[in-house]
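Report on one structure; see the data block that follows.
As you look at this complex, bear in mind that one protein chain is not there, while each of the others sits in place.
What follows is chain A.
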Amino acid sequence: MSRYLFVVPPLTGHINPAAAVARELTARGHRVAWAGRAATLAGLGAEVYDAGDPALDAALRDSHERRLGLRGAGALKFLWEEFIVPLARTSRPGVEAAADAFEPDVIVADQQALAGALVARRRGLTWVTSATTSGEFTDPYAAMPKVDDWIRERMAGLCRDAGVAETTDLRFSDDLVLAFTSAALLGSDREFPGHYAFVGPALTARPDHTGFPWSALDPGRRRVLVSLGTVNGDGGARFFDAVVRAAEPLDVQLIVAAPAGLLPDPPPYVLTRPHLPQLDLLSHVDAVVCHAGHNTVCEALAHGLPLVVAPIRDDQPVIAGQVTAAGAGVRVRFARCGPDELRTALVSVLSEPAYRVAAGRVRESFLAAGGAPAAADHLEKIS
């Protein structure tokens, strides 16, 4: 029996896969605890050590609207300067306290929760990276070497303050890197070191509190799920409007996750709710339109569903590239695609079998990768 401390950012998409692994470890008789923002972790019903910071929460609330306007290099700068670095600084004392109290054998640190890596290194503990997106795996900054240097400088600063060797790449453990994807989706020619484990998505049933009207699903039409994650604002409104107009002549039903008020007075073929029971719904749709967030993409592909991807920022352009390279979907431009381009994309993924066949191949690769039990196997081996 071993003791695993999971260190996570306050992001549901990063916590869900880790939680599936944690449940598997607990079922095998191991002890698991969490360090992170306590309010976000309360629903796990597990041992939680608070490493949150109200000032950081407030700053992120204040900057939320500004972030929604950022793309590309601006979004990257925001991610590191206003999220990853401050999160590492403000959460490190809480993670240290968690390590004192829980005495873990292994720290499992999310790739964006760098305090976990810092604390593990300070204490000489085994450190495992939990990568809930593969956006960092294919050298996305290769074409911008000074941007890569800039990221390494941010990490070196954190290492200096924590008394850890400055050359440590806090995004990638030397002991074990758990990546919730498969080589078939990653599609890289690069040979990864032996301590990289591609375990596929770790999906487990999530309780549905959305009150979704299941009887409103139209059995006579093909159905398409549309989700842009938590994005809203003008860009989201424009995109939703274009999707709705694209679908009008197609005899499909759209099930759209959109903030209340963004699609006022939707036409009869559009079913919209602020929150959808996405994982459950995927068994009832024929295709997915999304922003190429890693979790949504992997959940769709785990159901063998073809995608229309409209990446917005961060790792999403990389993930969208993986989807099209795998042959499992069509990429459109989030800011500029109109109804015609979206309609062509929708018709392609719904009517050309190659997309569904390719999505099925990725699904098979996920099944072979093993998910949460495979992740737990790797964690048992190194503890």
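Convention: a residue touches a chain if its C-beta (ideal position, glycine included) is under 8 Å from a C-beta of that chain, and two chains touch if they have at least 3 such contacts; residues count from 1.
We take it that contacts and distances are computed from a predicted model.
> Given the choices "Acyl carrier protein", "Electron transfer flavoprotein-quinone oxidoreductase", "Lactate utilization protein A" or "Molybdate transport system substrate-binding protein", state the protein name listed in UniProt for the chain not shown.
Options "Acyl carrier protein", "Electron transfer flavoprotein-quinone oxidoreductase", "Lactate utilization protein A" or "Molybdate transport system substrate-binding protein" considered; the missing chain's recorded name is "Acyl carrier protein".
> Hey, which of A:K146, A:R190, A:H209 or A:K381 is the one touching the hidden chain?
A:K146
> Give the residue, chosen from A:G74, A:P93 or A:P267, that touches the chain omitted from the document.
A:G74
> For chain A, which residues touch the unseen chain?
Touch set of chain A with respect to the missing chain: 71-74, 76-77, 143-147, 150, 311, 317, 331, 333-336.
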